[in-house]
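Mind having a look at this structure? Questions to follow.
Entry: chain A
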Amino acid sequence: MIWQFDIIILIFLVITAVISLRVKDLLAASMVFGTYSFLICLLWAGMGAVDVAFTEATVGAGISAVILIATVYNTRRDSSD
Partner candidate 1 sequence: MGETFKANVIDHFNFWVAVVLMMIGLYAMITKNNLIKKLIGMSIFQTAIILFYVSAGVKDGATIPILEHHAAETEQVEAGEHVEGHPVANHEAHAINPDDYSNPLPHVLMLTAIVVGVATLGVALAVTQVIYKNYGTLEEDEILAKIKAAENDG
Partner candidate 2 sequence: MAYKVFIFILLMVTWVILSGQFDAFHLVLGLISCALVTSMSADLLFRERDAPVLQRVQEGWSLAWYFLWMLWQILLANIAILKLALSPNALQQVDPSIVHFKTKLKSNFAKFLLANSITLTPGTVTIKISGDDFYVHAINDEAAAGLNGEMERRIASIYRVESAAAGGKGDC
Partner candidate 3 sequence: MAEQYPIIVLLVLLFGALLVGLSGMVDRRVCFPLAVTALSLAVVVSVGILQQVINGGVIRYFVGGWSRPVGIGIELRIDTINALVLLTITTVGLLTAIFSFRRVQEDKTEKTPLFYVLYLLLIMGLSGMVISGDAFNLYVLLEVSSLTSYALIAMGKSRRAATAAFSYIIMGTIGASFYLLGVGYLYLRTGTLNMMEIHQAILALDGSSSTIVVAFVLILVGLMIKMAFFPLFGWLPNAYSYCPSSTSCVVAPLMTKVGVYVMIRMMLTVFGTEWVFENLQYAQWLVGMAIVAILAGSVMALAQVELKKMFCYLIVAEVGYMVGGAWMANHWGMVGAIYHIMSDAFMTLCMFLAAGIFLKQAGVVRIDQLDGMFRKMPVTMAGFVVGALAMIGIPPTCGFFSKLYLIRGGMESGHWGYVVALLISSLVNAVLFFRIFEIAYFGKKPAEGHGHHENHSTVSVIKEANVSSLVPLLASAAIIVLLGIFNSDIVELIERALNGSQVIGMNVLSGKGGQG
Partner candidate 4 sequence: MPEVIQTYTPLWACLTALLAVIPILLLRKESFLREGATFVAGVVMLGFVISMVPEVLSGKVLECTLVQITEDVPIKFRVDGLGMLFALVASSLWIVTSLYSVGYMRGLKEHSQTRFFVFFAVSLTATMGVAFAGNLLTLYLFYEMLSLATWPLVTHHQDKEARGGGRKYLAYLLGTSVGFALPALIFCYVKASATGLEFSAAGFLAGTGIEGSVALVLLLLFTFGFSKAGLMPFHSWLPGAMVAPTPVSALLHAVAVVKVGVFCIIRVFTGVFGLEFLKTLDIAIVVSWIAAFTVITSSLIALTQDNLKRRLAFSTIGQLAYIILGVSLLEDRAVIGSMAHIAMHAVGKITLFMCAGAIFVATGKKYVSQMDGLGRKMPLTFIAFTIGALSVIGLPPTGGLISKFYLVTGAMDAGQPLLVTVFLVSTLLNAAYLLPIAYHAFFPKDRQLSSQPFSWKSTAEAPWAAVLPLCVTSILAIVLFLQPQVLLKLASLMVGDAG
């Protein structure tokens, strides 16, 4: 893969990870986490790990985000940190 892309995505990954952990709204955090998963899936696809990317796309960006949101919905959205 093109290493410049690689680096850009990696930087974005760090940014999304930090955002999803810093945002106070849990729903937003879950969404940003979904973005993170999608980015990392992109990265893996670029690295040639298509199966892993596919799995991460379905699981990380799909199921994980959905069940996180389901839990947030059933509990509460705001958090102290």
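As a working rule, a contact is a pair of C-beta atoms (placed from the backbone, for glycine too) under 8 Å apart; a residue touches a chain by one contact, two chains touch by 3 or more; residues count from 1.
The set was built so that all candidates are chains of the complex that A comes from, given by their letters.
The structure presented is a predicted model; accordingly, all values stated were derived computationally and were not measured.
Enquirer: Touching chain A in this complex, which is it: 1, 2, 3 or 4?
Expert: Only one option touches chain A, namely 1.
Enquirer: Mind listing the chain A positions that touch candidate 1 in their complex?
Expert: Contact set of chain A toward candidate 1: 1, 3, 6-7, 10-11, 13-14, 17-18, 20-21, 26, 29-30, 33, 36-37, 40, 43-44, 47-52, 55-56, 59-60, 63-64, 67-68, 70-72, 74-76, 79-81.
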